[in-house]
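The complex appears here without one of its protein chains, the remainder shown in place.
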Amino acid sequence: MPASPARSRPPRLWWLAVLVFALVLPQAAPAAGGGNISVSDDRGRSVELSEPAQRIVSLAPHLTELLFAVGAGDRIVATVAHADYPDAARSIPRVGTAAQLDLEGLLAASPDLVIAWGSGSPGTALERLEKLGITVYYSEPGDFAGIAADLRRLGRLAGQPERGVREARAFLNAVATLREEFGERPEVSVFYQVWDQPLMTVNDGHLIGEAIRLCRGQNVFGHLDSLVPRPGLETVIAADPEAIVSGGPGEDREDWLEAWRDWNQLTAVQRDNLFFIPPSLLQRHTPRLADGTRMLCEALELARERRAGPRR
Amino acid sequence: MSASLLSLDGLVIDIPGRPAGMALDFPLLPGECWGLLGPNGAGKTTLLHTLAGLRRPRAGQVRLDGDDLHRMPRRRIAQRLGLVFQDHHDGFPSTVLETALIGRHPFLRAWNMENAQDHDLARQALSRMDLGDLAGRQVQTLSGGERQRLALATLLTQDPPLWLLDEPTNHLDLHHQVAVLDLVREEVASGSRGAVMALHDLNLAATYCTHLVLMYPDGGMCWGPTSEIFHVQALERLFRQKLAVIDSPEGPWVRPVPGDRRTLA
Partner (left out) sequence: MSTTEGAATLARTGWTLGVLGAGAVASVLSSVMLGSVNLPARDVASVFFGEGSALARLLVLELRLPRTLAAFATGGLLAVAGALMQVLLRNPLADPYVLGISGGAAVGALLTMISGLGLAWISGSAFAGALLSTLIVFGLAHGTGSWTPTRLLLTGVVVAAGWGAVITFLLAVRPSPELPGMLYWLMGDLAHARGNVLPWLTLIVIVGLALPLGRSLNVLARGPLQAAVLGVSVRRLEWTVYLLAALVTAVAVTTAGTIGFVGLIIPHMLRLVIGNDQRLLLPASALAGGILLTLADTLARTVIAPEQLPVGVITAMLGVPVFLYLLYRSRT
């Protein structure tokens, strides 16, 4: 959407044109393609492009999702394995996995922007890309606000600044709505299961931990130091959470929850407070986190209802 | 008086667990062939290894050209004496010729490869040991006797002035036993070499050695020219075995008297 270039006007309106132009120019600059795009990424580095990126490589499934969310999906020329949302992402060519990149394929795709996952992408490979002069944006949102920031910044980098701002606002609104609905509710002790062999959960500092807090859940392992602690089975049983929420080996397999049913001395089992939330809705740092958090809040609400009396 | 090849200077060998024995004090001169006699455990191998600088003495010194052997660089020692061990280990596969060639190691500088002359020496040594046809064979395939002769060929290739031999007749058939000892005597008699041999066979020792050392299990030693030392009483005491002596033009022959188990003082 380029602004119309300044055309010569009759002299008496010349100064008006300059004034208008001076006011319009800053907002229109990125769209005019004549100025710099400069954002700072989640590592505090400054990422600059002279014009919106046309060939983007995304190095994690959730980053692909974020790009599609800001309307830049058609600009992704390559991504990594397991990028499966939305459906259009499945047909994008792969260049390896998040942990093991195929650098040749990546370079052959001639990207002008690479979106990397701060904690998941291999450092040496990214170092090499930067040395070759390729622009890299590191994404590592630690909280809801971080996801919103990523949406805005990616929108700007991909030439969709207004869409980015819109999506960020929609996401934050959804979160705010959840806070309104559930923010005052009584606490429910909860155990969130990330993996089963070994048993893995999250602490309060994790993004999922923040979601739990929002729903007024009390993560029984929230106080631990490690971001992804590995408690023993005994510890979980001793903690006796009121609700158990888990993902699974797939998007619709509740195997891990079924395994908990054997322990019928647990409160959560007795009250049937075993809740499955598809992992991609909670474990990916995307706008769908709002959906996952809603499911989480509703599950905990159900747990509160079941406090009243015997199971329905 | 020619310079000694090696000089034993109050030398007491170190056998772990045994109190110190008698000190040995004599020079090894060229033209002399010394025989070490004694029962197992008396320390024959220990003495040979001490003379070669492989073991430290409990007291005293071994001197080479007047200097303490143990303070010398090994390379210099290896140019002056060689030792044929009782047992032979060949960690990795190699050929007979390669094994003989290692005898040239003390004389080659680090950056040198073996030249034609070295190969000649090795081949001559092999043929003197009756192994000329086996040059290309793998050592693992040799019989005990062939391997023993190969060890001697290595020594011949090295060709040092002093030869130390630990039971050189082990594994050898009679023909080769005599051939080897003839060779030793011949080389020593030429005047520029000396030898020290640990032997089990009393008669061979009497025949081939100019001097003897009797090594008693309690650490006692006596040494000297064969004619003085080779006496039946001393030998009976050494081996705790009754012996019968037969005189012959070549000298006395001893043989054990079977069944006589009297412990002799």
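Points worth noting:
All chains are identified by letter, namely A and B, in their written order; residue positions are counted from 1 within each chain.
Assume a contact is a pair of C-beta atoms (placed from the backbone, for glycine too) under 8 Å apart; a residue touches a chain by one contact, two chains touch by 3 or more.
All values reported here derive from a predicted model rather than from experimental measurement.
Interface note: of B:Asp25, B:Asp90 or B:Asp133, the residue touching the hidden chain in the full complex is B:Asp90.
Touching the chain that is not shown, out of B:Met22, B:Ile102 or B:Leu204: B:Ile102 (per the contact rule at the top). When the whole complex is considered, the residue among A:Ser40, A:Gln100, A:Asn173 or A:Gln270 that touches the unshown chain is A:Gln100.
With the whole complex as reference, residues 49, 52-54, 73-79, 82-83, 85, 89-95, 97-99, 102-103, 105-106, 108, 110-111, 113-116, 119-120, 122-123, 158 of chain B touch the missing chain. The chain not displayed touches chain A at residues 81, 94-97, 99-105, 107-108, 110, 119-120, 122-125, 127-128, 132, 226, 228, 230.
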